[in-house]
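Heads up, one of the protein chains got dropped from this complex, but the rest are sitting where they should.
And then subunit A:
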Amino acid sequence: MELSLTTRTVGEHTVLDVGGEVDVYTAPRLRERLVELVDGGARHVVVDLARVDFLDSTGLGVLVGALKRLRAASGSFGLVCAKEPLLKIFRITALDQVFPIYPSVEAATSTSSGDRDDNPPAA
């Protein structure tokens, strides 16, 4: 399934809904969108992975890149993921210790934006 990217605003958060397959072919489009968001002034970004069917190392690299970019801009970056196969990927790569991972968009956006070091419930 092709990659789909949709942006919406929830309070002070910019939520990027990602769907389909994030792999070596499609990940550059995800990177471009995230760079656009940060360059456009978004500082509290949440990426919702609920409709992602496939995520590989290239996609994970793009997400880490966004996390670094937002940290450098004194912003915050969180992921929404409740699917066990995807959560396993984060555990195996130890990236569950790098990203705040939330079970829902509500949980991700109800956190104070400055609390990125809190222990999120799903991580």
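One rule holds for everything that comes next: a residue touches a chain if its C-beta (ideal position, glycine included) is under 8 Å from a C-beta of that chain, and two chains touch if they have at least 3 such contacts; residues count from 1.
Just so we're on the same page, contacts and distances are computed from a predicted model.
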| item | value |
| --- | --- |
| Name under which UniProt lists the unshown chain, selected from "NADH-quinone oxidoreductase subunit C", "ABC transporter permease", "Polysulfide reductase" or "Anti-sigma regulatory factor (Ser/Thr protein kinase)" | "Anti-sigma regulatory factor (Ser/Thr protein kinase)" |
| Option touching the unshown chain, where A:50, A:64 or A:82 are the choices | A:64 |
| Subunit A, residues in touch with the chain not shown (by the definition above) | 21, 23-25, 54, 56-58, 60-61, 64-65, 67-68, 71-72, 85, 89, 92-95, 97-98 |
